[in-house]
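Our next item is chain A:
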Amino acid sequence: MRREPPRQPKRLPPLLRKEGSLWIAVALTTLMLLSACGGAKNAGNSATPVPMRVVTDDLGRAVTIPVKVTRVVSLAPNLTENIFAVGAGDRLVGVTTFCNYPEQAKAIAKIGDTMTPNMESIIALKPDVVFVSTASQIEAFMKTLEANGIAVYVTNPTGTVDVMRNLKALGEIFDTQKVSDDLIANLTQRINAVANLTGPLASHRERPTKVFIQISKEPLFTIGNKSHLNEWLFNAGGQSVTENVDTAYPKLSKETASALNPEVIILSESDDNKEPNDAFKNSPAVKNGRVYKVNADLLSRPGPRLVDALEQIAKDLHPEKFK
Partner candidate 1 sequence: MLEVKDISVGYGERAVLGGVSFELRDGKTIVLLGANGAGKTTLIKALNATLPLTSGDIALDGERLSKISRREIARNIAVVAQENETRFPVTVLEFVLSGRFVHGNAFGWESEADVAFAERALADCDLSGYETRLMNHLSGGERQRVVLARALATGARILLLDEPTANLDLAHQAMMFRLVRERCRSCQASAVVITHDLNLAAEFADEIIMLTDGRIAAKGTPTEVLTAENIKGVFGVNVLLDENPASGNVRVTSVF
Partner candidate 2 sequence: MLLIGGLLFLLLAIVLAAAVMLGAERLPLFDLSEQQRSILYDIRLPRILLGACVGASLAVAGAGLQSLLRNPLAEPYLLGVSNGAALGTMLAFVFFQSLEITRPLLAFAGAGLATVAVYRMAKSRAGMNVERLVLSGVIVTTFLSSVIVMLTTLLDAAKLRSFTFWLLGDLSQATVNGVYLSFGAVIIGTIILMSQARALNLMMVGERDAFDFGVEVGRVRMLVFGASSLVVGAAVAASGSVGYVGLIVPHLVRLIVGSDNRLVVPFSAVAGAIFVVFADTIARTAIAPRELPVGAVTALIGAPLFIYLLRRN
């Protein structure tokens, strides 16, 4: 598979950018109030000092965490999935209302959603570490949480490569390297298998399928070349027809869409996105019935399930190679 250098600073995953700046404003106000009146005196109040170590998060910050991490909070659904995937799901004491996978995540205490987590609930859970995916909130988070002796670890994996790095880091934090290494090996092997059949390794021999990924039907949103799905699609043996659009998730002109003539349309399946936009009614994809659905959660939450989606789409695009 193709490698690309990790981008800094991190982009928000698509789920997070939907919320709009209003939520940020609300969250910031709340946090400012809290940080003004909160946390003056209770930094590390236990009698016996807990042995600590230092790890580096995705922003390059040195984060001091206990040697044995036992209680954590995740503020993003994909981080929740990744923590479960490295075998540390039982140490999650708080997650967001968006966290609905795996099934056990639903039973964990909710601390609000990603953009407006409830600081009081988080502090009350007494976690060792809070996993944050939104760099924009880091300043406000750090002050309040670290004043309360809670470490903040920022990580925001996007593409499949990022996911691997994230799983490895999580394995180290939770001391479950065995599970994470096995998982990474397994995922790498599966990605390579797909890439060998349909992806870049195969594509010099044949033309990749022209694919349109529809993120939402009305208004019409798709992916641009800044989305991790652009590369993901390439691995599945497809080529995004909007790969020349220089952004992550553009709202696309229907006129342009109508002229794109995709051979396949992939729907990021959600309530509002169950069929192709009318602009595609004359496209080869619709005429030939080549419209496939992928659960939107799989595409919008970079985690191990991105590989599930990769396998599914590779089969949809090139059924003949998976006999």
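Methods note: a contact is a pair of C-beta atoms (placed from the backbone, for glycine too) under 8 Å apart; a residue touches a chain by one contact, two chains touch by 3 or more; residues count from 1.
Picked so that all candidates are chains of the complex that A comes from, given by their letters.
Not measured: the values here are computed from a predicted model.
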Chain A in this complex - touching candidate among 1 or 2: 2
Which residues of chain A touch candidate 2 in the complex? 15, 18-20, 22, 98, 216, 218-221, 242, 245, 247, 250-256, 258-259, 261, 270-273, 278-279, 281-282, 296
